[in-house]
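Only one protein chain is missing from this complex, and each of the others stays in its spot.
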Amino acid sequence: MPEAWTGFSYIVTNLARFIRPGEVTFSGVNSTPPMLACLLAKRAYDFGFTWINVAGGVQPTPSRIPISSSDPVLSEGSAAIFANEDFYDLCTRGGMDLCFLGAAQVDGLGRTNVSVIGDWHRPKVRLPGGGGGAVMLPTARRAVTWRTEHSKRALVGKLDFVTAAGGMHGVVTPVAVFVKRDGRLALQSWHPEASLEEVRERTGFAFDADGAVPTAAPTARESAALRALDPQGRFESDAKVALR
Amino acid sequence: MPEAWTGFSYIVTNLARFIRPGEVTFSGVNSTPPMLACLLAKRAYDFGFTWINVAGGVQPTPSRIPISSSDPVLSEGSAAIFANEDFYDLCTRGGMDLCFLGAAQVDGLGRTNVSVIGDWHRPKVRLPGGGGGAVMLPTARRAVTWRTEHSKRALVGKLDFVTAAGGMHGVVTPVAVFVKRDGRLALQSWHPEASLEEVRERTGFAFDADGAVPTAAPTARESAALRALDPQGRFESDAKVALR
Amino acid sequence: MTVTSPKIVSLAEMAARVTDGASLALGGSFLHRGPFAFVRELIRQGRRNLEIVKQSPGYDLDILCRAGCVGKARAGIVAMEGNFGLAPWYRRAVEKGEIVLEEHACMTLTAGLRAAAFGIPFQPVGGVHGSDLAALNQWASVRDPYGSGRDVWVIPAIRPDIAVIHANEASPEGDTRIYGTFNWDRIMTRAARRVFVVAEKLEPLESFRERPELTLVPGFMVEAVAVVPRGAWPGSCWPLYEVDYPAVERYMDTAGSLAEHMAESPETAEAAHA
Partner (left out) sequence: MTVTSPKIVSLAEMAARVTDGASLALGGSFLHRGPFAFVRELIRQGRRNLEIVKQSPGYDLDILCRAGCVGKARAGIVAMEGNFGLAPWYRRAVEKGEIVLEEHACMTLTAGLRAAAFGIPFQPVGGVHGSDLAALNQWASVRDPYGSGRDVWVIPAIRPDIAVIHANEASPEGDTRIYGTFNWDRIMTRAARRVFVVAEKLEPLESFRERPELTLVPGFMVEAVAVVPRGAWPGSCWPLYEVDYPAVERYMDTAGSLAEHMAESPETAEAAHA
């Protein structure tokens, strides 16, 4: 019998499933789920890929999994330090295959807001800001983001501010996986304990769901990898991901 | 009794005399006289200055004096490698105080040709080419060049090609030292065995000579330093500098 | 190692060279290898109206906002990171309009620093297309004059007065080494007019001469070095120490005071023993 998803395992594992053989894949700051996704993919999948990260690591073998996804331990075991200018330049010149980028709001075009809730000049909530998005989202071959909350305030009809546009290939939430199709986010699959109707109801933008199916259960290797990465459930508890 | 100049010692020593206390001074490729001038200044003068060179050296203490002025031995003893992009950027952002640059032809405005004798598209002699000049000459605080030959084909009324313009502060030949004044090269001093008339006769451009005097003889420390750097006279013989 | 060199100064002396209103580029990223002891010293000295330039500030910008030292921030992404989320005092300062924010993508800020480092008035940058940041900052776009038909966004030069970085090791002459990622420190030290280094420790010049390829900043570019062991606290300095998460939690606790936090700092303990 296949294992059940938790909200947390759903996000991390479905992020990992975007990683493809042989590709250069990047994880950044404020990005615990993608960091874990890259580590999971290294353990659970048979193919190789180049993991680079914001801590300068290239194929690192960190001796511990840090709370901070920019912790320098993420370059431990690396044979090179590929620092910030280097990985950004790699991206803008077209050498970054898959880039995980954070977002506070995502719209149906796969654009993101990480800047502000409310008016930029009179902010209700000042968010962290631009970060990698405005440069990496339009230049990475594929970019993938995630939200730990699936709601109309996270997946919006209209962004409060367009921090970054272009290139978003996939979005993972606790109940859904979207991929871009014909320029808009389309539903690829939904959490088997949710439903297409529920996803529609909780999403602020209209989307195509042709061909969408319940998400395949985690494989034994995926589950084992995530358990090994988070044996005490510390990351799972920090992330506070709820299905609803 | 002061020592007499040779053509070679005249060039190297008068290049060294352009070096000022505390400054960042650069010597490049194809530049044996400036390399020796920097080494001479380190030995003969009491003040400190930062010598950086095209071999990535910063305050190096080379164990031998190389034939090639870009030989990596010129970074020996350096506490950092300051490679090509770094020293060029330093120059273009205004941090290079004194830059020694080569030239095949120099005109009265202190512009240089290192590209070609004859028409660029139908060259009589194809010279080495652009090099550092076009970028460093206009951006270094001061640039100084030298010619081992003082003639109307080296110091010209009209350049065959303007490889680089702007900023030339000084020119040293076997018989004269020019400095820029009011936008044109003016004679500062002449070899005591030559004369103002001879310099005029052998120079292709008109120049102001107000205040020009015979060049002060080498000091004992300057002479001793050069002897120590070239004990066998190998560099002197390679350079084939003749007064006339 | 006891060495005297005109470049070696106390932390207080270094901070005293910063005038009110100065523009400071701060090294490191989030809770990692930031010049945090230096930032606390600016607070002790009551500096005001500073401009902070950093791609990914966190604790440093937040505590400076908390102490009322900041006039303007030019930043890409501001957060405490780790599992701490937003930077609360920074957030409040922006929301209340107490500081001016120039919001960048990390790489647009870097492009501005590159322009300064390269001695050019502006620097083209990849991406940015479709982002509201361009209009917000009134960035210009330039059509490729070579006929590709491409428009590229260009960022004006950003030249901080001083870059202050926290490093693992410095020589008495100012040569500087960093282990692990140097984040954006390299370009900061090239873009700024002056460079200050806070180092965990001094190493003899001879050690730098043995492996010059490891030197990130040559000494001649460095104006001053202050030696402050654990000076990146409560952040990490690879491979010497990790983030002091309990200390950051106490910092974040709004019931606690800034003074209590400052009193915990290693440089305070050091001064008490001296």
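Letters A, B and C name the chains as they come in the text, with residue numbers starting at 1 for each one.
Everything below uses one rule, namely that a residue touches a chain if its C-beta (ideal position, glycine included) is under 8 Å from a C-beta of that chain, and two chains touch if they have at least 3 such contacts.
What you see is a predicted model; the values in this text were computed from it and never measured.
All shown chains touched by the missing chain in the whole complex, by label: A, B, C.
Of the listed residues B:Val144, B:Ala164 or B:Leu226, the one in contact with the hidden chain in the full complex is B:Ala164.
The chain omitted from view is touched by exactly one of B:Met136, B:Leu155, B:Val199 or B:Ala212, namely B:Met136. Although one chain is not drawn, the whole complex shows that of B:Ala16, B:Leu39, B:Ile65 or B:Ile81 it is B:Ile81 that touches it. Looking at C:Gly34, C:Gly82 or C:Gly119, the residue that reaches the missing chain in the full complex is C:Gly119.
The chain not shown here touches chain C at positions 115, 118-126, 140, 142, 144-146, 148, 150, 152, 154, 156, 178-180, 211, 213-214. The missing chain lies against chain B, touching residues 29-30, 32, 54-57, 67-73, 75, 81, 83-85, 88, 91-93, 111, 114-115, 120, 123-139, 161-166, 238. Mapped onto chain A, the interface with the missing chain covers residues 24, 50, 52, 56, 58-59, 75, 77-82, 86, 89-94, 139.
Everything that follows uses one rule, which is that only the chains that are shown with their structure count from here on.
Where touching is counted per the definition, chain A and chain C have no chain in common. Each chain gets a centre from its C-alpha atoms; the one nearest the centre of all protein C-alpha atoms is C. Rounded to whole angstrom units, the spacing between the C-alpha centres of chain A and chain C is 28.
Rounded to a whole number, the gap between the C-alpha centres of chain A and chain B is 58 angstrom.
Centre to centre, using the average C-alpha position, chain B and chain C are separated by 40 Å. For chain A, no residue reaches two or more other chains under the stated contact definition.
Under the contact definition stated at the top, not a single residue of chain C touches 2 or more other chains.
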